[in-house]
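Working notes for the structure below.
Here the complex is missing a single protein chain, while all its other protein chains stay put.
We call the chains A and B, going by the order they appear; numbering starts again at 1 in every chain.
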Amino acid sequence: MAKQSGSLRGYILTRLLLVIPNVWILLTVVFILMRVAPGDPVQAAQGGRLPPDQIKALRHAGGFDKPLIVQYGDYIGGVLRGDLGRSSSENRTVWSIVTHEGAATLELTLAALLFALVLGITTGLVIGRFRDSVGDVSGRLFGILTYAAPVFYVGLLFQLLFVSTLGWLPGSGQADTLQNLDLVTHTHTHIYVLDAIINGSWDDLRNVLVHLILPGVTLGLLLCGVFIRLVRVNIIQTMQADYIEAARARGISERGVLLRHAFRNALVPVVTIVGLQAALLLSGAVLTETTFNWPGIGQALIHYLNERDYAAVQGIVTVFAIIVVVISLFIDLVNALIDPRVRY
Amino acid sequence: MPTETATTAPSLKAGPLRTLRRALEPVREARGLPKWTLYAGAFIVVVFVVMAVFAPLLSPYGFDQYQSSSGARFPKSGPPSGAHPFGTNVQATDVLAHIIYGSRTALEVIVLAVLFSLVIGVPLGLYSGYFGGWVDRVLVLVMDAMFAFPSLLLAILVAVYMGGKFTWLGPGFGGVMSAALSITVVYVPQYFRVIRNSVISVREEPYVEAAQVLGARPRTVIGRYVFGNVVQNVPVIATLNAADALLTLAGLGFLGYGVQPSQAAEWGYDLQRSLEEVSSGVWWTSVYPGLAIVLLVTGLTLVGESLNDMVNPTLRRRRLLPVTISDTAEGEDG
Partner (left out) sequence: MSDLAVTSPSSNLVLSVRDLKVWYGTPRGAVRAVDGVSFDLARGETLGLVGESGCGKSTLGRGVLGLLPTAAKTAGSVKFQGQELVGASLRELRRLRGPSLGLIFQEPMTRLNPLLRISAHFEETLHTHEPSLGRQQRRRRALDALGSVGIPPTRYDHYPHEFSGGMRQRIMIALVLVLNPAMVVADEPTTALDVLVEAQILRILADIKANYDTAILLITHNLGIVAEACDRVAVMYAGKIVEQGEGAEVFQGPRHPYTAELLRSTISLSTVELHSIPGAPPDLVDPPAGCRFHPRCPSAMQVCAARVPVTVGSSFGHDVACWLHGPAELIPPGGTQPLERQEIDRADEA
């Protein structure tokens, strides 16, 4: 792995070029699944509801009467131009779904990621350091349980406990009606937390944060289990590394060994792991949003699936595919900056 | 991190029984915590398998039964009682019956999904890892793309595509088949990757090279030398994927894209139906089905993780026992 350094630029260039086949393959998979397999979106969405000549007109307007290969070309070309298509059941573009519902999803996933990183990495480091202790065993059990419990089940239990029984927290939506109205009318980013801060409305901010707690923790716990398990394994492996013994032989304090050598080195692979969780995070977001009636892109996806609005679904799935590729690119680049050995 | 595989030269007397014994060897050698967690996990799994197999005998009612044999209607969302120890749900069917029949659905789907994934993923991985070439490169690109994609979405899209394609298998089994295939798509890339990586590392082993130099055909080399060593990883991935497959099935069911509720009892779907009642304090329709998922996934994970601890020696710690220094037979030493 370790070759000449200084080829960082070469590495970045190669990695950037790799994005093209990655995106292309994913888009093709999406196209095959969405268009070749279920057939005509207009027929699926409006079949039986509209007279045949209207359907024909809609099909022509959407370009669905062209040969598949031409549609494939149109689709790829559209994505390249930034055109993700239009919903066939509602009068809105996929781009507007991405900016509105997508902002709510971003808010949820970032909160979840933050929670998972803080809790997961600290727990993983501590239980990996004190391997086979009571804390280690219970930490591992916690890791397995957070993995074993489906997000929507955890969400349901939280709703039972904190919403129905204790009544401490709201269990549905992104904000209460009043604050929601305020934030929708005075929007800048569509991200409620940011908008509330920009507007300087502390009442809105409090309301939004309170709504964010349960969905954020629920989705965060899903990731947390993965982090705990992987950080634990990494710290155990790192503690056995030769340079740890060498540091001890130089009389470095145990604190220094842990902080400068073990923890840091064990966390480098975690960067990669965080990147790999992007897909898990998106799957989890779909489920969490459904559980907490969170108006995000995952709930929108299920809504359009149920409406058989495959044009909207295709657009949303395309965005997911691009997000996954971009995050994996970002993670690889960050890794190359942190770990001097990666630049091959 | 490369996947660590134990690569000891297999004896020439390779056979299915021997392969199985080799695969199970680490289990016999294991001690302490891994063995204990293996037993605990295996116990949980066995309980669910028994429930699945003997569902009609164990269950007080059928999963779609909404009235007693005397014709009395079950209560709608009735709390736990003598007649319904886990209560009834919003469709007035018995929750306990859904738990028991749900384990049948779960195991059917899991077994099929793991089986399909193995049958597709392992040969592709063996071929790709052993021969390389452009087929390997194309497969890697496609599989990596699928692996990177949110698994639940992939499963949903395939489920939408599969919808109603298996009705000819009968009402009970068509839904199970289409759910199993939707899940298979998610796990084929995983088997492919793991098998391919371990084949590549085994391929470089001196004894494989020796067999090639001696003129063994690729089939012989793959079958006898490579497969024998790679197979150790299969039980680990299979159990861990089974756990994950159950979660994917439940997720599909929760979103309404799993097994149709008229065809079988499915825990994920039950949880979706309980969502509307949670705010009115009805807890038994969500707590019990969810618990069933958590338990079975935990059981499978414990089995898989313990097997992994045993097969994958990088994490195995050299266990040192307390020792006292005695001077027996050394007393005359100067």
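The definition used in the following text is that contacts are C-beta pairs under 8 Å (C-beta built on N, C-alpha and C of every residue); 3 or more make two chains touch, one makes a residue touch a chain.
This structure is a prediction, so every number in the text was calculated from the model and none was measured.
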### Query
Among A:60, A:186 or A:260, which residue is in touch with the absent chain?
A:260
#### Entry: Touching residue (missing chain; options A:15, A:100, A:131 or A:248)
A:248
### Message
Of the residues A:83, A:176, A:307 or A:339, I need the one that contacts the missing chain.
### Response
A:339
#### Entry: Touch residues of chain A, complete complex, unshown partner
2, 5, 241-243, 245-253, 256, 260-261, 264-265, 268, 338-341
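Going forward, only the chains that are shown with their structure count from here on.
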### Centroid distance [mean C-alpha coordinates] between chain B and chain A, Å
24
### Query
Inside the complex, what are the residues of chain A that reach chain B?
21-22, 25-26, 29, 33-34, 37-38, 131-132, 137, 144-145, 147-150, 152-153, 156-157, 159-160, 163-165, 171, 233, 236-237, 269, 279-280, 282-283, 286-287, 290-291, 301-302, 305-306, 317, 320-321, 324-325, 328
### Message
Considering only the defined contacts, which chain B positions touch chain A in the complex?
### Response
1, 33, 141-142, 144-146, 148-153, 156-158, 160-161, 243, 247, 250-251, 254-257, 268, 271-272, 274-275, 278-281, 283, 286-287, 290, 293-295, 297-298, 301-302, 305, 314-315, 317
